[in-house]
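One structure coming up, written as structure tokens, with questions to follow.
Complex shown without one protein chain; remaining protein chains in place.
Chain nomenclature is as follows: A and B, assigned in order of appearance, with residue numbering initiated at 1 for each chain independently.
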Amino acid sequence: MIELSIRDGRRKMVNYFSLAVLCALAFAAIAPLFFIFAYLLLRGWGGLSWSFFTEIPRPVGESGGGMANAITGSLVLMGLSSALGVPLGLACGMALSELKKTRTAKALRIAIDLLTSVPSIVIGLFAYALVVVPLKGYSAWAGGFALAIVMVPIVARSTEEILKLVPSAVHEAGLALGLPRWKVLMRLILPGVRTGITTGILLALARVSGETAPLLFTAFSNSFGFRGLSSPIASMPVQIYTYATSHDETWRQLAWTGALVLVFVVFLLNLVTRILTRRKI
Amino acid sequence: MNRSPKGSTNLSGRANIGDRVFYAGLRAVSWTTILLFVGMLIFIADLSWIAIKETGWKFWTIDDWNPPMEIFGAAPFIVGTLASSAIAVMISAPISIGTALFLREIAPRKLAGIVAFLVELLAAIPSVVYGLWGVFVLAPVMRDHIQPFLATWFGPETYFAAALAHVLTGIAYPFLLLADAFGMTSVTLVSLSAKMMMFSQGLFNGPPLGLGLLTSGLVLAIMITPTVTALSREVLLTVPDSVREAALGLGATRWEMIRLALLKTGRAGLIGAVILGLGRAIGETMAVTMVIGNRNAIPSSLFEPAQTMASVIANEYNEADGLHLSSLAFVGLSLFIVSLIVNLLARTLVRYLERGSRA
Partner (left out) sequence: MEPTLESPVSPKLSVSDGSALETKRLSAWFGDHHVVKDISLVVQKNDVFSLIGPSGCGKSTFIRCLNRLHEETDGASVSGEVLIPGAGRRDNIYASGVDPVSIRRRVGMVFQKPNPFPGLSIFDNVAAGLRLAGVMRRNILDEVVEMSLIQAALWTEVKDKLKKPGTSLSGGQQQRLCIARALAVKPQILLMDEPTSALDPISTARIEELVMKLRNDVTVLIVTHNMQQAARISNQTAFFLMGELVEVGPTKSIFTKPKDTRTEQYITGRFG
């Protein structure tokens, strides 16, 4: 009896100790978020001004200037990548859920899975080979294409997940009304799950808004503002990278402020998707 | 009477015309995407063609990268990638799995929701922002505090280094004997032990620079933690409640239940989650490029600057041409293949787990 209770005492101690360790580990997981966010505010907040959003950067050594070119550039790139990535991703998601167990769907699922795991710099190489080389130069097209490939698997996955939640009975109800399958899907099912699909698209946008690696040698950069889709184009992440690695104090300041704005936008997109997801349930 | 039971009616045969067009469209889109993926491999292989012809498979073992001399070997980057990812995984795996367990077993629902959301936000922060933070905040702290501390306790001439050398020699010795039996090596126990000693002594050696292998491993650990946590959480959710309750019903403490029911049942899946995290770390580019120090040589100390496969492409691609450009593409191709293998491995493990839990 006594021995047993000693053992029990030890077991209890091990238990509490281990649970405390788990709590500490969870704290360690989220602590960096606060450190990063605190420094973004600390270093970036001071640089926030109207001119940050409206002016293009000044040459090295001159103070002032902003990231207007990078902001418009990022918007253009996100527009371009959505124009290709969203329809393609949606179609792949529908194909995954509609073609079910056919060979096509199986192959597509593997392709999408592997596409998710391709390092984004490799996607940049692909866009370089496919767009930059034939067009003989960096361009917004190439950057948009690279980002679109990043978007496709995210949109496809979330679309498939959402469509899987719609019971087959709802499909059958549509079919029983004398509607062809495609109309049931496009006009009755999709509108019903638009919130979920929007969520997936927003998440994909949040992801590509911060992507840097695929843009380095596709969209490249330019410090003068928008010059058409066939020219190099600036973007927030690439600009932040360039400025962060520069030795100019003004530019570093811009990098911090840019990072703050970028993170703010990304968090906002995440928050919106979260609210949408909750409302859906 | 007029139709055989099999294949008498099916969608492709007599479906509505609109449906036939629609499904053909879906198939076309599917194959376009599949082709896109295959095309990626082909196009990058095409970019690397000059380098593949010039250097061949030796590319992976040559430990020098010297563009002006037209010497291109990827070994420094492969070592840099493996070392930084390994550090990341070693730090991140316990934290991630611990957090997943915390979310499932300890935190009340509300707190779990908040913590899970914060971890998600960590995943949303762009890589370049991690890099910025790493360069200007983390690196100075590493240089001034953490690296001197590590050098004092684990650096050369410490008990740790000596002990590590002995342990490593012990692990490697059987392999040495095996190789010796086949007459494949001339390494003796003395020289093996000397090598291990050099490795152990060098691990935390050198001036604390801040930027380098260790710092990049740490940044990577922070970056992959959300991924590994989320995946571990999913794995833990597949463990049925009945298994947990069975353990608790036996009089197990909560921690014993975690070990018995959750960790054992979910082992394959958790390993899969960690390997997927490894895959992310291997391919991660910007943050690493910014904090690893960019030196094209095999590092001998964790404090030394290094270079990964991804970071060398990011650093040099814009200024490269000819064989240099092609060699960088070859590095990219190697990176592509490595991450495919790592991911397939992880997926196989997860599938193995799914089959196991169903049986």
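As a convention for this text, a residue touches a chain if its C-beta (ideal position, glycine included) is under 8 Å from a C-beta of that chain, and two chains touch if they have at least 3 such contacts.
Predicted model only: the values in this text are computed from it and were never measured.
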| Taking the entire complex into account, which one of A:Leu48, A:Ala83, A:Leu175 or A:Leu268 touches the absent chain? | A:Leu175
| message | Out of A:Lys12, A:Lys106, A:Lys164 or A:Arg194, which residue would touch the omitted chain in the full complex? | response | A:Arg194
| What chain B residues would touch the chain not displayed? | 1-11, 14-17, 19
| Residues of chain A in contact with the chain not shown | 100-101, 166-167, 169-180, 183, 187-189, 191-195
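Throughout what follows, only the chains that are shown with their structure count from here on.
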| task | Report the inter-chain centroid distance for chain A and chain B in whole angstrom, where each centroid is the mean of the CA atoms. | result | 20
| field | For the chain A and chain B complex, residues of the former touching the latter | value | 11-12, 14-15, 18-19, 21-26, 28-30, 32-33, 35-36, 39-40, 43, 88, 91-92, 94-95, 98-99, 104-105, 107-108, 111-115, 117-123, 125-126, 128-130, 149, 152, 156, 180-183, 206-207, 209-213, 216-217, 220, 237, 240-241, 244-245, 252, 255-256, 259, 262-263, 266-267, 269-270, 274
| note | Given the complex, residues on chain B that touch chain A span 15-16, 18-19, 21-23, 25-27, 29-34, 36-40, 43-44, 46-47, 94-96, 98-99, 101-103, 105-107, 115, 117-122, 124-133, 135-137, 222, 225-226, 229, 253-256, 258, 276, 279, 282-286, 290, 310, 313-314, 317-318, 329, 332, 335-336, 339-340, 342-344, 347
